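One protein chain omitted, others in place.
Showing chain A:
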Amino acid sequence: MARYTIQRIVYMVITLFIIATLTFFLMKLLPGSPLQNQEKLTPEQRALILKEYGLDKPVPVQYVQYLGNLLQGDLGVSFQYDNRPVTELIGDRIGPSAQLGFQAIVFGTIVGLVLGIFAAIRHNSWEDYTATVIAVIGISVPSFVLAGFLQYFIGVKLQWLPVAFWEGFKYTIMPTLALSVGVIANIARFMRTEMLEVLSSDYILTARAKGISNAGVVVKHAIRNSLIPVITILGPMAVNLMTGTLVIEKIFAVPGLGEQFVRSIELNDYPVIMGTTLFYSALLIFVIFIVDILYGIVDPRIRLAGGKK
């Protein structure tokens, strides 16, 4: 297990390095410069500022310099926010984003699992069809469409919940809903298919032949085995959720990382773009690693295969 973990960490570092490199050069290909809207600056001032931030050097040199700083944990300073360090900016903004992402994945997973399990148990009944319809809608409607819909009906018409901003739990409900619908739909669909498969397997028949009640069979035998493939899709799902956050944070005016990220791209704030991308990537790689570990915990066959010398 230790060897496996170390191997995984090495891969994680290599992945991060590749992402950093690709993002750096892609970012340099973005049109415009950090000074594009500063018409009042004289050419001398411009040159001075570019020199100050090291932007006057050729791109490969900048790249090497950036990597050097990165190795020391220095993500640089922001161009737009008064030279504040990028790490500090991320730290300030991570709270709402993390809360939103966490709420959405927890809520979405729970609701999705329940829907999927019920749909499978009541196969071909109206409960099943309802769950399937919800899943199809959830998958096909983009989160930003749903966000607008929620804002209009629940926020504006019914006035149950605030339309935007971030000033307490009430404000988190609509963005969480908008964000979790995709999760609910995906998890429900997967869980239903898996449960149906598992429920028709021989060992379920064995369990029923022991005299275990229907509920007991589902809880003790079927759910755990159905979870295995569902856990595998949790990784990519987390990716979806995080990219989804960018849009959702913008729509609901949540002062999160995504909102800041979009702004930094608009303004060519290179260090913030780089820092946020790397942060997202590191987070994702870590989540996928955790998912793999979880996978082993749920399925003993994998655990043992990984543990053998």
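Basically, a contact is a pair of C-beta atoms (placed from the backbone, for glycine too) under 8 Å apart; a residue touches a chain by one contact, two chains touch by 3 or more; residues count from 1.
The criterion applied here is as follows: contacts and distances are computed from a predicted model.
The subunit not displayed here is recorded in UniProt as "Oligopeptide transport ATP-binding protein OppD", chosen from "Molybdenum cofactor biosynthesis protein", "non-specific serine/threonine protein kinase", "Oligopeptide transport ATP-binding protein OppD" or "Alcohol dehydrogenase". The residue from A:Asn225, A:Thr245 or A:Ser264 that touches the chain not shown here is A:Asn225.
From the options A:Asp56, A:Asp74, A:Glu127 or A:Asp299, the residue with contact to the chain not on display is A:Asp299.
One chain is missing from the display, and on chain A it is touched by residues 201-203, 205-214, 220-221, 224-225, 228, 298-301, 304.
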